[in-house]
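Notes follow once the structure below has been shown.
Of the protein chains in this complex, all but one are displayed in their positions.
Let's look at chain A:
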Amino acid sequence: MKKIMYIFTGILLLVIVSNKPLLAKTDLHGLVRSGQYSKEVLLGIPQPDTMKQSLDGVYNVGTYPLYTPELAPGEGLDMIQGYCNLCHSVTYITMQPPLSADTWEAEVYKMINTYGALIPEDETKRIIAYLQAYYTPETRKQ
């Protein structure tokens, strides 16, 4: 029995070291592939810890996490981070489909005229230019 275990362990180690599929195609009727693993390691989402609770009348869920993606680097990005980011995360930009240059201009003026964003005229133009440079159907890469 001990001998058999040694043999099994040996086979296992050989398989792991050689990194080849466990079974040849002919071993099992119909089986095309098995024992293949991705070379890349995908990172999972860490589980948050349970919120500490106490008998104080306060119902607390803690802070809300941010998952804000990076924006395309370029001229005007600092304006976006400074002004747009004040009332909402820039995920509001990356979440959109690529929008036309006209639509981006209208969106920025909607933020100013409708929602009351306080953005000086010069900065407004730079924000529009940035969005048109990186987030239209012709220019969007990421």
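We adopt the following convention: contacts are C-beta pairs under 8 Å (C-beta built on N, C-alpha and C of every residue); 3 or more make two chains touch, one makes a residue touch a chain; residues count from 1.
The rule is simple: contacts and distances are computed from a predicted model.
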Mind telling me which option in "ATP-binding cassette domain-containing protein", "Twin-arginine translocation pathway signal protein", "ABC-2 type transport system permease protein" or "histidine kinase" is what UniProt lists for the chain we can't see? "Twin-arginine translocation pathway signal protein"
Residue positions on chain A contacting the omitted chain are 5, 8-9, 11-12, 22, 28, 31, 34, 37-38, 40, 42, 44-48, 51, 56-69, 86-89, 91-92, 94-99, 103, 107, 114-117, 137, 140, 142
